[in-house]
Every structure is written in structure tokens, then in C-alpha cells.
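Removed: one protein chain of the complex. Kept in place: all other protein chains.
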Amino acid sequence: GDENSSDDKQDKQVSKNEKEDEGKKVEGGQMIFRVSSDSRVIHPLYGNDRTTLTLVNHIFAPLYNLKGEDIDYWLAEKVEPSEDYLSYKVKLKDELTWHDGEVLDADDLVFTFNTIMDKKQGSHLRDSFVTTEGEVKIEKIDDLTVKFILPEVQIGFLDTIGGIRMFPEHVYGDIENIQASDVNNNPVGSGSFKFEERKSGESITLSKFDNFFKGTPHLDNVVYRVIPETSSAEIALQNGEIDAMSITADKVEKFEESNNILAFDEDRLDYIIFNQNGGKLDNENLRKAIAYALDRDELLKANYLSTDYAKPAYSFFADKTLYKTDDVEKYEYNIEKAKELLEESGLKDINLTMVYRGKDNVRELLVQQYLKEIGINVELKAMDMASFFNALFEKEHQDEYDLAFNGYIYGKEPSTYAQVFKAESMNNVSGYKNEEVDKLWDEAAKEKDSSKREKLYEKIQKEIIKDAAMYPIDYGYAIVAVNPKFKGLEDAAPAPIHMFDDLSQIYMVE
Amino acid sequence: MKEPLIEIKNLKKYFEVKNSFLKRNEFVKAVDNVSFNINKGETFGLVGESGCGKSTIGRTITRLYKPTEGKIIFNGNNISHMKERGLKKHRKDMQIIFQDPFASLNPYMSVGDIINEPLEILNISKKDRFNIIYDLLEKVGLNKGDIDRYPGEFSGGQRQRIGIARALSVKPKFILCDEPTSALDVSIQAQVINILKDLQDEFGLTYLFISHDLSMVNHISDRIGVMYLGKLVEVNTSDNLYKDPLHPYTKALLSSIPIADPDLAKNRNREILTGDVPSPINPPKGCRFKTRCKYKIDKCEYIEPELREIKKGHSVACHLTI
Amino acid sequence: MTNYILKRILQGITMLIIISIISFTLMHMAPGDPSTSYISPKMNASEIQAVKERLGLNEPIYIQYIKWIKKVLQGDLGYSLIDFKPVTQVIKSRLPATVGLMGSSLLLSLLISIPLGLYTGKKKGKTIDNIITTISYIGISIPSFWFGILLIYVFAYKLNLLPSVGMRTLGEPDSILDVIKHGILPCIVLSFSSISIYTRYIRTSTIVQLNANYVRTEEAYGFSKYKIMFKYVLKNVLLPIITILGMSLPNIVTGAFVTETVFGWPGMGRLGVDSIFNYDYPVIMATTMLTATLLIIGNLVADILYGIVDPRIRNMR
Amino acid sequence: MYIKLMKGLKNQVFSNKLGKFAFFIIITFTVISIFAFLSPYDPNEIDMASRFTSPNIKNIFGTDIMGRDYFTRILYGGRISLSVGFLSMLISTIIGTIVGSISGYFEGRIDSFLMRTVDILMSIPSFFIILILNAYLKPSMGIIISVIGLLGWMTTARLVRAETLSIKSSEYVLYAKSLGISNFKIIKKHIIPNVLPTIIVAATLSIASAILIESSLSFLGMGVQAPDASWGSMLSNSQGYIDEAPYLGVFPGIFILLTVLSFNILGDVIRNTLDSRGE
């Protein structure tokens, strides 16, 4: 591997080759983004597809975003954990208003939280506020301040609170079933842009919110245009019919002439699941053999062509996760070692099933090719999205596969990753079991001293990778092509999923 | 000699017509209460206008159709409602020659296969079968070499000969000839008629000969039945029918025949019918011929005349003949 | 006539019920269901059960069906399980785009294929007939998505004459002209195959009619070729087209799955595809039933119309 | 008797220029697909180093996004596409022929029942149902073939029924009945050979439509799934590279076009000769 050369680019966050022909900045204008599917219920409680999440992000501002150790405050002015980390006080900014002009205050936050916790409303966000010990409670302190009370210490809770996107009580109160309510045809939030109109199957238009607390956005409108077919969308981008869209690495060359290319770490880890729920991969040596038989760099290149748009991953933490270390077993491509380990495993005539979804299967084919070399036969099985996740998450389907590519985004807080590996956790799809490590997780979650925590998490990473619980591949970047007449992209904070955190920063030049 | 081979008593055959557009399904009374006998060794001719039910009678007798009502006695057996299994042994005694020499032979079967088809139901060795086929081909004036050719390679007249050979192969007692010559040219018609006649003499066959060519029927038949709208209106020996027609329809029919003799044609008194044949779906009440009959009397309006024997061998269904 | 129509309507309704049962069963028997998009990994069994209950998926299929049909009979097609809008509203928002596109494609197809069919029928065997026939073969053989992308590539990208995707230029006030401009390419894609099909049909029909005995009569009375063609033959050729039109009616709803996807046209075809991907049962059912209804109505209307225009059938009634 | 039939068909096809062309194309494509294994390249061997090689002497159709020899992949893709076409045709033709001949031969209640069923199935938007089934049953090749076949037999059934009805009332069938020959034998000896040309027409057309349907399904992401690749899925995967590697779309596109075209032409040529049989 060319670990060193990729290290140089480690901090490449934004903006390759931004056009220098700085024009005259103008206020107003419209920016058109491509989305591949129509939005669903535009409400913070329900959206779970990319389009809806994006819209919700811009219409409904969060309380704050965690940026590493720092906090980027939005609706909240301040958040403060108590000494014992069992309660968090959140104070809202003053003089905030909703899109319809009504005042935004602590009552709305209480309402929002209670709605999330209301089982009848069926929001999956509720899970984040429930621990094994009980539910999180909220308490209004004054017109701008509330207090969240936790049943037990959860280090990652700061992140969880920040993600709450408030919605106004005066609009959504008294509605029995918010999900099915007509109000969603005209959502009211407090983000930088407000909902203007939705043309079914065609486009969703947002217009600037003059009263946005960070200041009036530059653009008049932001439009999300539904173009299902990627190849059509690419032509539309080249034709100037849309202004921005996500692209894949192999398209960069094509678009970089006429567009600004933005690449940024999505905090995502791409990895291969080793299914240890009773199949052949329960055998540790087999897992290790597989890991050594694979060439990480080639797998990376299959998706990203070069290390320009992805970084090889060795740990199971995302790149920006606190305490991430590459000082773990790296499983560099080594056929001999793989064969040895396979020998040790005592298994013969191994047939494995690898499932995948969608059209694209380069990586799967590569895996098939690599494993063939050490005499393992891999059968590829295509699945649609729903069945794929059934196979991954539902007990009765977990025997349908051995290997699968997957990716996750769990953020910068290391404790969140426990759910992937702890024996009893729902999210432990691979069925990895190691009691020692489970104990370390618990210990680390309660450890308030950061250097001790660092030690613990490094140990955890080493142990888990040593067990070959999974095969981390890379940290892929999101790549976005944007019409060069739009500037301020870096200030808009490129972000996973919704592309930009803060659209109010983008402006047009002539 | 005058022993009946086939006795038909009150035979009825109705077809249900599905009328997708109207309310109820209706019935075509193709054959409506017909009785007559066909004697052994004779040719019984059946004439009448198109659609009057000639073919239907023929096909019902040979049990291609199930009769709606009535009796068919073939060779002493009542076959009118016999099941297929029972019929099987009578089948080979009744053969059919069809009108259309193009539609009556499967275009994808060779002449040999075609003639072999009825033979297969008999228990004959393959070699014997070939001999029979060669014999038959010769009899109907075709070559041995034709056995491997297909119907498409023959002309109409030749095909009709193949049809005849096929019918003869099982040595039937009775052959239904359903307009065997009407699709053929005049010069060819005579060839076929002569073959039929010769074979009848040779094998003592009984024919039911259906045609609307009256002169041809006259020529070949011993007795003739005249049909009108599903009914038999007159039965007589061939000679007498032409000499002494009694039913007004028979008279009109006979005088309609164009005569290939200019002097005769000029001098004869023609009786020309007006109008068309009514629909067999709702035939007129009373006498069915009343709508076109010059001699109609009141009785004809309401009472249907029955076929009655007025002289030996001569039956008529007309109120005027009594 | 009234009897006939009543009978056909009754038949149609029975057919619709059977079709709805078939589709409903097929859909629900297939593995997977809409709850997957609401079930998160953290949920436990009872929570999953709750989600299914909320979506009405926990009962036996036949009960679900009865509930569904009861509502449908009251004009309630239910809620989309995806964007939680009434299905009627969802369809209403998509229908105009498809009807407009398919309608104009139908019109265009007829306008082109009728003269072309007559012409090639008349010129049977000539070079021009061979050329057009060959093109029409291509028309029915080319994968429409490929053709669509090729058109976009050439006309939108290389020549930059027409917009590539969507139905409107965003940010500009709605104008018919703009919509038409966007509709040209998808309309061509849709029309190419139907023009090919219709042309071939009309061509064959023209050849048959030109060989009909009545044409010989008309020729024997000294009518000119043009009069024979455009007065006497035309009517005979066009009558059967009514039947084709009847059968094209349902295309107006779903005929354009592929084309609408290629061109990002916000119509029923896309809705159909999306609803399938998202297990949006109520929308799938509504689309299926709408199409089936249109097909049945289309056939009925065509038959009746045919009966009215064609004297031979008119009198049978 | 089948020999005569086949000879007849052969003559029909070869007496027509287009027919000859179509026949040639189909035979060629079928043969090269069958003998795809003779290609020196492995259709699935990935070689990222030589992605997007334009057509040249070594790779006459170039290489694809993963550096695989495109010509070899086209050959193997032909196997899949043609198999989808042929096998689903087999299903639809067998069902269509059985239903059509039973319906036409026995008439009455069986007939109305079967024809009502056909009416109903024809009123269901079939492509839509194909989509639904495919999406929910996981798009494996077997599923695709069965779904296309099971939803595509109605036209065949109608054609066969109409033809059976007319052949049934033909005099040679009447004659066979008059001999008391069993229904089964009559169907075998008289009906089927005479309906066969019609069946063949329907079959060729249904191959054409199955190949097209599969490619549309591929485009919508519900076609044959990797590692298998059909021409349809290759074509649809190439859409994104129309600018960079246009040949990726052109080759499978042309292959689909020519194949479907040829089957359509073949069907028409046979049908035209059938229609003018009587003249």
C-alpha cells in the first residue's frame, strides 16, 4: 500500500480545482441541485431517504453540529452537560422566529422532543433517547432554556441532542398523525430556506428565509430537481440545466473542465462484513485468510480510481472519529500468508455467498477473483435494497450470506461504534462476539478522562481488527460537481448526505 | 333390394347461435323434423338452396353432429344418441366426400398418409395397407407414384379423387357425398361423377348425394328429396320428380335450372320465384314456403303441411296436393 | 345497444374485481413489504409489529383486501405509504404530465402513421416502401431507453437545441411553450415505436383494402386513384384504427415507465416505478386498477364507436 | 409431415431477401454466443489497468469499465439475452399453444373460461406486473424468464385459438372425427401441424419482445443481475459513458437492435406467406 502518499492528502477536505475567475458577486439567483428521487414526508421525524433528509436539513435547522471537539451552534446558543453527565442544559438563541414569523422558543423544543418520544407518532428518532435504563426526559427551565435528563451516562449524547431539529408547536401541535398530515405539504421550519412548492415527481423549490439567524441567504431560491437517470442528469449538468450534483470518481475528469469539483470526507467507512452468525466465517483463521487475500488498494481503486477520492482504512472508526488509529493489524495483501491461514483453518472446498445490491458490482467481482486464488469459491447474489437489509439485520435472513460490502456513518464520537460490535447490540450485524472487548467498550463509555479513553479506544481497535471482525477498506469521499458561477461553497460546509450544511453561504457571481 | 340402410325419423338439428349483442341466444333450426329412408345400394339425392340444411342432415346422419331430436337407424342400429365408443364400429361403414377439395385434405399430409388415415382404424398390416392404397389410387385414376406427393401439388379434380380413394379405403357401406362436384369445372365434374357411379356398381355402395345442381342430382340419383328451410318438401324417384313435380317449390326449382339447349330454353314455361329464402332462425309460421308461394291458400298461413305419401314412393308436403 | 353496454360494463366490473384480487395477492405474497423502510435496526419485534400495524400490514391478506376494496368503493384509494398523501392526490398531481405527453404522442403518431401507412401501402414493394418499412422495423426493435439517451446526447448535449430532462425550465414562469420544448424528445421516443406499429398496421390494411373487390368496382366506373384512395379506401382502412386507439388508452397511464425515467418526466410511469421500488402498495394498486379500468373502458368505447361508425356492425345491434 | 412444414418455412424465409438477412443474423448470433467460450478472454476477468480501451485489434470491441474484453462479454451477454428470449418464448408458446388449442378445440365452457382468463390477464398492464414481480421476487434470470413467459402467452393463445377454430371446422378434421379418431390424435395430427406456422410466427415475435422487455427491465435495474450480463444490462450500464466510451453502448445496442429486428422480420415474413397461402 502507498500509505504515505495518501497521508499527505489526509486533510484534503474541500475543493479541488476551484475556478479562479472570480466574478462579481450578486445577490439573489437560483441554484438547482439534482436529486434522484422525489421527496417523501418533509418532516424531521420521518425522512430517511437522501432527498428528504436534505430538504429537512435546510428547512429545519438543528440545534448545533459537532465539529470534532468544537460545537457549531445553530438554533442553540449554548449546550452544557452537568458534572455527572446525567443532564444537559440547552439554551436557545434569542429572537428566533419560524418561517411563518411566529416566535421560536423553549416550548417548541419541549413540544418537538415530546413528539419524538410519543410512540403514536412512530418516529424512529425515539430510539436515540432510550437506553437500557429508561427514557430521556425534558424539562423546561425558562422561555429559552430546557434541560434533558438522562437515565444513565452516555458520552455521545451531546451529538444526539445537537441533531434535534425543532418544528413549531403552533403548526404541528394537535395533529394526531403528523406523518399523514396535510401540513407536510407546506412544512414550516426555521432553517436558512423555507419551503416554497413541490411539483410531484419534478422539483422541490425552497426560497430564502429573510429572518435566518445567520443572516439572509444570498440566493433567492434553491431547487431540487428530480432526475432519476444518472446519465440524463449528467447531460443536464453539462447543459447547465442543473447546477450541482453528486458524481462518481470516474466522472471527475469529465466534469472538472466546466465545473468545480468538491470532494469531502463523508465520515463513512466502507468495509466488508464477515458474517459470523453461525456460518463458515465463525472460523477466525478463515476470516484472516480472506483478509490477507484481498488487495485493499485495488478494492479502493475499483470505486475511486485513485487515492484522490478515498483513503485506505485500517480501523473500523471513521477517519475523523476521535482516537482513531491506524496502528492495527493492516492485513496487507499477502497470498502466502492467506494460504497458510486457510490451511490452519482446517476448512476445505469453501463456498461463500456474497450478496450485494444495485447494478454496480465491480468490488464483488474483484473479491471473487482474489479469493479464487486461494481456492475459495464465491457466489455472488444480487438483492434489492430491502432484501439486502433484511439479510443484514433480520435474524431469520442472516443465513443468506457470508460476505457483503457495506458502509456506515456513525460520526466522530467513538462510543457510538460500540453498537456494531457488542454482542447483544441490534446493530452488530456480523455477529462478532468478544466479551473482553465488550467490557472495554463499557469502560470507555464511562471514562471521563480523555487520555485514558484514548488508550481504551485504541486497544479496542486493535483487538477487533486482530480478530478480523470485519475488513475495513476505505474512507470514501463524496464528490460533487458544481457550476462555477456558485461560490462560497466552503463556507457552506460540505457535509455527508445533504451535501451542504449551510446553503445561506452560497452566492452567485456573474 | 328395397331394404333401407338408413332410416331417419323426425330428425331435428338446432344450432345455438351466440348473439353477443342481443339478449338471448337463438336457435338456427337447420333441420326441423325430417324423416326419410335411404335404401341399400341406392343413391339418394338431396337438393335445395344454400343454407336449407342439406349438409346438416348429412353430417347428423354420419353423427358428426349430435341430433337435437329424432332417430337415425343405420344398418339396423339406432345410432342417434350412441356414445362415441359404441359408434366406433359403425364409423368405418359411413364415409364422407366433401365439397371443397382444398379444405378436405390436410395440406401437411402426403397422399399416402391421407388415405392411410382411415385404414389405421382397421387391423391391417402395413404391407397390406400399402397394397390397398396402391389399388385405390389406380381405381380413382391416379398414379402409384402420387403416394408421396402432397395435396397442394394436385388440381381440384385430382384432389377430389384422393378424397374418394380415402373414403373407399375402408370399404364402407355408405358414402355421404356433400356437393362433391360443385367446386369443379364442368369437364372435370363428369369425371368425378363417373368414378362415383362406377364404384357404386363395383362395391354396391349407398350414396347420399347432396347438391344444388339439380341436373347433376337428377343424373346420379335414384330418388331425390327436395329441401326447403330445414324441411323435406318433396320426395320422389329421380325420373318422376322431374316429370311430375308437385310441390310449388320443386316446380320453381326445376324451372329455374338453366338448360343447355337454346331451343328448349326458349320454349319452356319458367316459374320464377320472387324474394329470398327467409332466415332459418325465425322461419315463417305455417308453411315455410308461403312467403314465396304463388299458390298460397289460407291454410298455409297457420298449418304446417306434413310430408305425406301420395303415391307409392312419392311424398309431398303441401296442402294443395290432397 | 343499452343492453349491450350494460352487459359489457357489468363484465368489466367483474373483470376489475378479479384483476384487483390477482394484483393484490401477487403483490402481498411477494417477499418484502413497505415496513422495511420504516424499520430501523434498533427496533425490537414489538416495535416492528407496531409499524406494520400502522401501515395496515399485520392482518391476513384477504382481510387487507376486503378493507381495501371497501374503501375503494367509497372512492378512497388510501394513503401513499411513502409520502403519506391521499393516493388520489398523488395521482392527480402526476396524471396531467403523462396524459399530455402520451396524448400528444398518440396524436403525433396518428398524424404521421396514417398518411405514411396509406402511402407505403399504395407503393407496396417500391423502394420508398422498403425504406419506410425498414425504418419501422427499427422503430419496433430499438430499446427505447437507448434511443432516448441517444436523442438527449445528440439534441440536448451536442447540438444544444433542446432541454435534456424534466418538464419545465426551473425558475422561469410556467409556459406551454416551455413544456412543449421539454416534451419534444420524450414524445419522439414514444412516438417512434407507435408510429412504426401503426404504420405497419395501416399499410397492411391498405394493401388488403386496395385488393378488395369493391376497389375493382370503383375502378371499373372510372374513379381516379386518388378518389378511390382517399374517399373509398381510407374509411375502410381507418375504421379498425379505432380498436387500436382503444387499446392505446391505458398506455396513457403506464406506457411510459421507461421513457419517463430516462427523461425525468414527472408522470404516472415514474410514479409506478417509484411505487414499486418503495413497496407503496396503495399507489401500485391504484396505478394497476387505473390502467386496467382504462383498458376496459378503452375497449368498450372502441367497440361502441366502431359499432357506430361501421355500418356492418351498427346494424347487427 | 413436419419435414414438409419445415421445408415450406425454409423456402418462405429464403425466398425473401429480408428473411434471409434475418435468418443469417439470428443463426450467426446464436452460434457465436454458443461458442463464446472459444474467446481467448475470460468475460469476467477484471483488469483495472486497461479500462476503457477503445476498440483495437486485440480487443475488437474495446474493453469496459473494468477492463474486461467487451467482445467476449457481448458473446456471453448474447447467451443470456438469447436464453431469456428463447426460454421465455418456450414458456409463453407452450402455455399459449395448450390454452389456445384446448380453448379452440373444445369450445363451450372451457373455452369461455379460458378466454375470460386471457381477457383479464390482458387487461392487467403486463409490463407493470412484470416489474412488480421482478422487483419483489429478486431479479434472477430464472425469475425474469418465467415472469416474461408467464405473462406473455395470451396473444399466442388467442392466435392459436382462432387458427384452431378454423382448422377444427375444416373438412379434414371433420373427416377424422367421422372416423372416430380420438381428440388427442386429431390435435396431434391435424391441428398442431396446421397451427404450427402461426405458432412459429407468435414465437419469433415473442422472442423479440422478451429481449426488449429484458433490456427495459435492466434499464430500470430489474433485469438480469451481475455477474451475468445480458445485452440489455450491458447497454443500460453503458449509458453513463456515452460521451467517454460511446462504443460501450453502441455494441450491445446494435446487437439488441439487430436481433430483435431479425426476429420481427422473420415473424413477418412467415406471417405474410401464411396470409397469402390461399391466393
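Letters A, B, C and D name the chains as they come in the text, with residue numbers starting at 1 for each one.
Keep in mind that, in the parts below, contacts are C-beta pairs under 8 Å (C-beta built on N, C-alpha and C of every residue); 3 or more make two chains touch, one makes a residue touch a chain.
Assume contacts and distances are computed from a predicted model.
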item	value
UniProt protein name of the chain not shown, from "Hydrogenase expression/formation protein HypE", "NADH-quinone oxidoreductase subunit H", "ABC transporter ATP-binding protein" or "Probable glycine dehydrogenase (decarboxylating) subunit 1"	"ABC transporter ATP-binding protein"
For the chain not depicted, the shown chains it touches	B, C
Given B:10, B:78, B:131 or B:256, the one touching the chain that is not displayed	B:256
Contact with the hidden chain (one of B:243, B:285 or B:311)	B:243
Option from C:7, C:67, C:92 or C:216 whose C-beta touches the chain left out	C:216
Sole contact to the chain not displayed, among B:53, B:70, B:107 or B:157	B:157
Option touching the unshown chain, where B:125, B:187 or B:269 are the choices	B:187
Residues in chain B touching the chain absent from view	49-50, 155, 157-158, 185-191, 193-194, 197, 212, 214-216, 218-220, 239, 242-243, 252-263, 265, 270, 272-274, 276-277
Chain C, residues in touch with the chain not shown (by the definition above)	212-214, 216-224, 232, 235-236, 239, 310-312, 315
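Following the convention adopted for this analysis, only the chains that are shown with their structure count from here on.
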item	value
Intercentroid distance (Cα basis), chain D paired with chain B, Å	48
Junction residues of chain D, two or more chains touched	135, 138, 236, 239, 242-243
Per-residue overlap in chain C, given as positions that touch at least 2 other chains	31-32, 149, 153, 157, 261-262, 273, 277
Parts of chain B lying in touch with chain D, wherever the complex brings them together	59, 62-64, 84, 87-88, 91-92, 94-96, 98-100, 103-110, 113-114, 117-118, 121, 150, 166
Sites on chain A touched by chain D in the complex	229-231, 234, 250-251, 254, 298, 301-302, 358-359, 361-362, 364-366, 368-369, 380, 382-384, 387
Touch list for chain D against partner chain B, complex	1-2, 4-5, 170-172, 174-181, 189-190, 193-194
